[in-house]
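Heads up, one of the protein chains got dropped from this complex, but the rest are sitting where they should.
Let's look at chain A:
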(Lines give C-alpha, C1' and ligand atoms only; values in the text may rest on other atoms or scores of the structure.)
Protein backbone atom coordinates (compact mmCIF):
# COMPACT_ATOMS: atom_id res chain seq x y z
CA UNK A 1 0.00 0.00 0.00
CA UNK A 2 2.84 2.39 0.89
CA UNK A 3 4.58 1.55 -2.38
CA UNK A 4 1.40 2.27 -4.33
CA UNK A 5 1.01 5.59 -2.55
CA UNK A 6 4.59 6.50 -3.44
CA UNK A 7 4.00 5.76 -7.12
CA UNK A 8 0.90 7.91 -7.01
CA UNK A 9 2.74 10.85 -5.48
CA UNK A 10 5.51 10.85 -8.08
CA UNK A 11 3.87 9.80 -11.31
CA UNK A 12 0.26 10.97 -11.25
CA UNK A 13 1.06 14.66 -11.97
CA UNK A 14 2.73 13.57 -15.23
CA UNK A 15 -0.63 12.38 -16.50
CA UNK A 16 -2.64 15.37 -15.37
CA UNK A 17 -3.71 13.62 -12.20
CA UNK A 18 -3.42 15.03 -8.75
CA UNK A 19 -4.20 13.47 -5.47
CA UNK A 20 -6.58 13.98 -2.66
CA UNK A 21 -5.17 13.05 0.72
CA UNK A 22 -7.63 12.42 3.51
CA UNK A 23 -6.19 12.17 6.99
CA UNK A 24 -8.39 10.42 9.49
CA UNK A 25 -8.46 11.43 13.13
CA UNK A 26 -10.49 10.32 16.09
CA UNK A 27 -11.40 13.29 18.25
CA UNK A 28 -13.12 14.04 21.53
CA UNK A 29 -14.28 17.57 20.99
CA UNK A 30 -11.12 19.43 20.11
CA UNK A 31 -8.85 16.85 21.64
CA UNK A 32 -7.09 14.29 19.46
CA UNK A 33 -7.70 10.73 20.64
CA UNK A 34 -4.78 8.32 20.58
CA UNK A 35 -4.65 4.74 21.81
CA UNK A 36 -3.86 4.19 25.49
CA UNK A 37 -3.96 7.88 26.32
CA UNK A 38 -6.67 9.11 28.69
CA UNK A 39 -9.14 11.63 27.39
CA UNK A 40 -10.94 13.92 29.87
CA UNK A 41 -14.36 15.25 29.09
CA UNK A 42 -17.34 16.48 31.12
CA UNK A 43 -16.21 14.99 34.41
CA UNK A 44 -15.22 11.56 33.15
CA UNK A 45 -12.32 10.09 31.31
CA UNK A 46 -11.94 7.28 28.83
CA UNK A 47 -9.08 5.52 27.15
CA UNK A 48 -9.12 3.56 23.90
CA UNK A 49 -7.15 0.35 23.63
CA UNK A 50 -8.32 -0.54 20.15
CA UNK A 51 -9.96 1.53 17.44
CA UNK A 52 -10.55 0.10 13.97
CA UNK A 53 -13.14 1.01 11.40
CA UNK A 54 -14.08 0.52 7.79
CA UNK A 55 -14.60 3.32 5.28
CA UNK A 56 -15.73 2.14 1.87
CA UNK A 57 -17.01 3.00 -1.59
CA UNK A 58 -15.60 6.52 -1.91
CA UNK A 59 -17.14 8.67 -4.60
CA UNK A 60 -16.22 12.20 -5.66
CA UNK A 61 -18.80 14.71 -6.86
CA UNK A 62 -18.93 18.13 -8.45
CA UNK A 63 -22.19 20.07 -8.36
CA UNK A 64 -24.01 16.87 -7.52
CA UNK A 65 -22.54 14.95 -10.47
CA UNK A 66 -20.38 11.89 -9.96
CA UNK A 67 -16.87 12.64 -11.22
CA UNK A 68 -14.90 9.64 -9.96
CA UNK A 69 -15.31 6.41 -8.06
CA UNK A 70 -12.48 4.98 -6.01
CA UNK A 71 -11.43 1.55 -7.22
CA UNK A 72 -10.53 0.33 -3.73
CA UNK A 73 -13.60 -1.26 -2.25
CA UNK A 74 -12.81 -0.57 1.40
CA UNK A 75 -10.20 0.82 3.75
CA UNK A 76 -9.54 -0.55 7.19
CA UNK A 77 -8.45 2.33 9.41
CA UNK A 78 -6.55 1.13 12.45
CA UNK A 79 -5.47 3.70 15.02
CA UNK A 80 -2.51 1.48 15.81
CA UNK A 81 -1.16 1.64 12.25
CA UNK A 82 -0.35 5.18 11.16
CA UNK A 83 -0.27 4.37 7.45
CA UNK A 84 -3.93 3.33 7.54
CA UNK A 85 -4.95 6.78 8.79
CA UNK A 86 -4.03 8.48 5.55
CA UNK A 87 -6.05 7.70 2.42
CA UNK A 88 -4.69 8.84 -0.93
CA UNK A 89 -7.05 9.12 -3.89
CA UNK A 90 -5.98 9.96 -7.44
CA UNK A 91 -8.19 12.75 -8.82
CA UNK A 92 -8.03 14.79 -12.01
CA UNK A 93 -6.20 18.05 -11.36
CA UNK A 94 -8.52 21.03 -11.26
CA UNK A 95 -11.57 18.80 -11.43
CA UNK A 96 -13.28 20.96 -8.84
CA UNK A 97 -14.54 18.18 -6.63
CA UNK A 98 -16.82 19.71 -4.01
CA UNK A 99 -18.29 16.69 -2.30
CA UNK A 100 -17.06 13.32 -1.06
CA UNK A 101 -19.47 10.47 -0.43
CA UNK A 102 -18.59 7.21 1.22
CA UNK A 103 -19.87 4.54 3.55
CA UNK A 104 -18.98 4.31 7.21
CA UNK A 105 -18.88 0.53 7.30
CA UNK A 106 -19.48 -2.19 4.74
CA UNK A 107 -22.62 -2.47 2.61
CA UNK A 108 -24.88 -5.51 2.39
CA UNK A 109 -23.72 -6.53 -1.09
CA UNK A 110 -20.11 -6.82 0.06
CA UNK A 111 -21.24 -8.55 3.23
CA UNK A 112 -22.92 -11.29 1.21
CA UNK A 113 -20.25 -11.75 -1.46
CA UNK A 114 -18.12 -14.40 0.21
CA UNK A 115 -14.42 -14.30 1.00
CA UNK A 116 -12.70 -11.07 0.03
CA UNK A 117 -9.08 -9.99 -0.05
CA UNK A 118 -7.08 -6.97 1.08
CA UNK A 119 -8.69 -4.88 3.81
CA UNK A 120 -11.74 -7.12 3.66
CA UNK A 121 -9.85 -10.37 4.33
CA UNK A 122 -11.53 -11.99 7.36
CA UNK A 123 -8.11 -12.56 8.87
CA UNK A 124 -8.05 -8.93 10.04
CA UNK A 125 -10.42 -9.79 12.87
CA UNK A 126 -13.15 -7.51 11.57
CA UNK A 127 -15.49 -10.30 10.53
CA UNK A 128 -17.88 -12.12 12.82
CA UNK A 129 -17.49 -15.87 12.58
CA UNK A 130 -20.58 -16.95 14.55
CA UNK A 131 -22.84 -14.88 12.32
CA UNK A 132 -21.82 -13.59 8.92
CA UNK A 133 -20.98 -9.94 8.64
CA UNK A 134 -18.22 -7.39 8.88
CA UNK A 135 -17.69 -5.39 12.05
CA UNK A 136 -17.95 -1.85 10.73
CA UNK A 137 -16.28 -0.30 13.73
CA UNK A 138 -14.50 -1.79 16.71
CA UNK A 139 -13.84 0.40 19.75
CA UNK A 140 -12.49 -1.12 22.94
CA UNK A 141 -11.18 0.52 26.07
CA UNK A 142 -11.94 1.67 29.59
CA UNK A 143 -13.60 4.64 31.22
CA UNK A 144 -13.70 6.05 34.73
CA UNK A 145 -16.99 7.54 35.86
CA UNK A 146 -16.18 7.33 38.74
CA UNK A 147 -15.44 3.58 38.82
CA UNK A 148 -13.23 2.10 36.15
CA UNK A 149 -15.13 -0.05 33.67
CA UNK A 150 -14.37 -1.66 30.34
CA UNK A 151 -16.29 -1.29 27.11
CA UNK A 152 -16.25 -3.26 23.87
CA UNK A 153 -18.21 -1.91 20.97
CA UNK A 154 -18.23 -4.11 17.90
CA UNK A 155 -20.65 -2.28 15.67
CA UNK A 156 -21.84 -4.21 12.65
CA UNK A 157 -24.92 -5.58 10.99
CA UNK A 158 -25.86 -5.35 7.34
CA UNK A 159 -29.40 -6.70 7.18
CA UNK A 160 -32.68 -4.89 7.74
CA UNK A 161 -33.73 -3.73 10.32
CA UNK A 162 -30.29 -3.66 11.95
CA UNK A 163 -28.11 -2.40 9.15
CA UNK A 164 -25.33 -0.41 10.75
CA UNK A 165 -23.64 0.93 7.64
CA UNK A 166 -23.95 4.71 7.36
CA UNK A 167 -23.86 6.82 4.21
CA UNK A 168 -21.73 9.93 4.63
CA UNK A 169 -21.88 13.03 2.40
CA UNK A 170 -19.34 15.76 3.07
CA UNK A 171 -18.77 19.04 1.25
CA UNK A 172 -15.20 20.06 0.55
CA UNK A 173 -13.50 23.02 -1.09
CA UNK A 174 -10.11 21.40 -1.17
CA UNK A 175 -8.71 18.94 -3.65
CA UNK A 176 -5.38 18.16 -2.10
CA UNK A 177 -5.35 17.58 1.63
CA UNK A 178 -8.18 17.42 4.12
CA UNK A 179 -8.89 16.00 7.53
CA UNK A 180 -11.68 13.61 8.33
CA UNK A 181 -12.53 13.96 11.99
CA UNK A 182 -14.67 11.44 13.82
CA UNK A 183 -15.77 12.86 17.17
CA UNK A 184 -16.28 10.20 19.84
CA UNK A 185 -17.82 12.61 22.34
CA UNK A 186 -21.49 11.91 21.75
CA UNK A 187 -20.96 8.16 21.59
CA UNK A 188 -18.83 8.00 24.73
CA UNK A 189 -21.23 10.20 26.68
CA UNK A 190 -24.05 7.87 25.66
CA UNK A 191 -22.07 4.78 26.63
CA UNK A 192 -20.89 6.15 29.95
CA UNK A 193 -24.19 7.67 31.01
CA UNK A 194 -26.29 4.59 30.35
CA UNK A 195 -23.62 2.05 31.37
CA UNK A 196 -26.08 -0.64 30.34
CA UNK A 197 -24.69 -1.43 26.91
CA UNK A 198 -20.95 -1.51 27.44
CA UNK A 199 -20.45 -4.66 25.43
CA UNK A 200 -22.16 -4.56 22.07
CA UNK A 201 -21.03 -7.59 20.09
CA UNK A 202 -23.85 -8.32 17.67
CA UNK A 203 -26.17 -6.57 15.23
CA UNK A 204 -29.11 -4.85 16.87
CA UNK A 205 -30.79 -1.56 17.63
CA UNK A 206 -28.03 -0.47 20.01
CA UNK A 207 -25.33 -1.08 17.41
CA UNK A 208 -27.32 0.95 14.88
CA UNK A 209 -27.82 3.78 17.35
CA UNK A 210 -24.11 3.92 18.19
CA UNK A 211 -23.15 3.81 14.50
CA UNK A 212 -25.52 6.68 13.80
CA UNK A 213 -23.99 8.72 16.62
CA UNK A 214 -20.55 8.23 15.13
CA UNK A 215 -21.75 8.98 11.59
CA UNK A 216 -23.29 12.28 12.68
CA UNK A 217 -19.97 13.32 14.22
CA UNK A 218 -17.95 12.91 11.02
CA UNK A 219 -16.64 16.17 9.60
CA UNK A 220 -14.30 17.08 6.80
CA UNK A 221 -11.94 19.90 7.68
CA UNK A 222 -9.39 21.73 5.56
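The rule is short, and it goes like this: a residue touches a chain if its C-beta (ideal position, glycine included) is under 8 Å from a C-beta of that chain, and two chains touch if they have at least 3 such contacts; residues count from 1.
Here is the rule we use: contacts and distances are computed from a predicted model.
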For the complex's missing chain, which UniProt name, "Multicomponent Na+:H+ antiporter subunit D", "Aspartate carbamoyltransferase", "C-type cytochrome" or "Chemotaxis protein CheW"?
"C-type cytochrome"
Per the definition of touch given earlier, which of A:127, A:151 or A:210 contacts the omitted chain?
A:127
Using the touch rule from the top, list residues of chain A that touch the missing partner.
111-117, 121-125, 127, 129-133, 162, 204
